[in-house]
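What you see is the complex with one protein chain gone and the rest in place.
Entry: subunit A
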Amino acid sequence: MSDILVSEQSAPGSGGSGRPSGRLLEVDDLRVEFRTRDGVAKVINGVTYHVDAGETLAVLGESGSGKSVTAQTIMGILDTPPGFVTGGHVRFHGKDMLRMSAEERRRIRGEGIAMIFQDALSALNPVFTVGFQIAEQFRVRRGLGRAEAKKRAIEMLDQVKIPNAKGRFNNYPHQFSGGMRQRAMIAMSLALDPEVLIADEPTTALDVTVQAQIMDLLAELQRERQMGMILITHDLGVVADVADRIAVMYAGRIVEEADVYDLYAKPAHPYTMGLIDSIPRLDEKGQQLRTIKGLPPNLMNIPPGCPFNPRCPMAQPVCREKVPPLLQVGPARASACHFAEELVNRV
């Protein structure tokens, strides 16, 4: 019963399930589960979002909310087993990638959709030079010769503002600083000029000062190239500066989607409210930090009704019975809360 409800959810502006909608990249009612020895964890339970050229969608959520797994499914790098896609579509230019041949999907990686990862030290191959790993894209994917590929790789290093790019070409990842490594990672993922860039917590492993530099760089490159960008993060501060829209995830579902200003000004879901409330504030110095009480649900045993209900300060009996569908609650915004209307219309 609850499954049917959720599958009918439609995010603002996205086409209904099944038919192409002219979006650049569209995730439609995606479902993924992890089959482990201890049981089946329902990690993604009907996620729908999209991104168009030139816009940045931030996907916000706690660890375990399914934001990275959604990205891995889009890229086709989900570890199978344990991860299995059990339903939904991922459309790129209207074509469902989940139904493509392995070869077709491979060609989209890097050229159509590229991804940067959280920890560049482990994501870069430790035994090859940074230059080799960037030039590899030009050599293998574009068939360029060694010298030409090297030239292009140095240009990429220049574009991500690595000083002395030429001299750095032959360095190994461990010879780079954390920020430099993330820059190199960005250079590598942008080498083939992708239309969509997925950034999976690109600044989490970095110092605060470096975080801002990397975010600025990403925002700048996104603007210049008019890429669609999916920025996965749990950091509300990062989101505010660069995102156009925000999708908030909880327990493998989108619970709220809105324009960045609307979301901060008037969140339409108690979970989003809790997240914004828990940002440390300077004017409340000395007081205890606010948190959302409780823990995210065990994905092997998601509570019936709204998955957030055990932690929700507004929970009513209906929340324990019915899964709230993601419904439009205003121009270009949606919320999956039974009381979304009241939240939006409050003064």
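Keep in mind that, in the parts below, a contact is a pair of C-beta atoms (placed from the backbone, for glycine too) under 8 Å apart; a residue touches a chain by one contact, two chains touch by 3 or more; residues count from 1.
Quick note on the criterion: contacts and distances are computed from a predicted model.
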item	value
Omitted chain (choose from "Cell envelope integrity protein TolA", "MaoC dehydratase-like protein", "ABC peptide transporter permease component" or "histidine kinase") - UniProt protein name	"ABC peptide transporter permease component"
Touching residue (missing chain; options A:K42, A:K67, A:R91 or A:R109)	A:R109
Among A:D96, A:D119, A:E148 or A:E220, residue touching the chain not depicted	A:D119
Those residues of subunit A which, in the complete complex, touch the missing chain	75-77, 79, 106-111, 114-115, 117, 119, 122-129, 136-137, 140-141, 172, 174, 188-189, 192
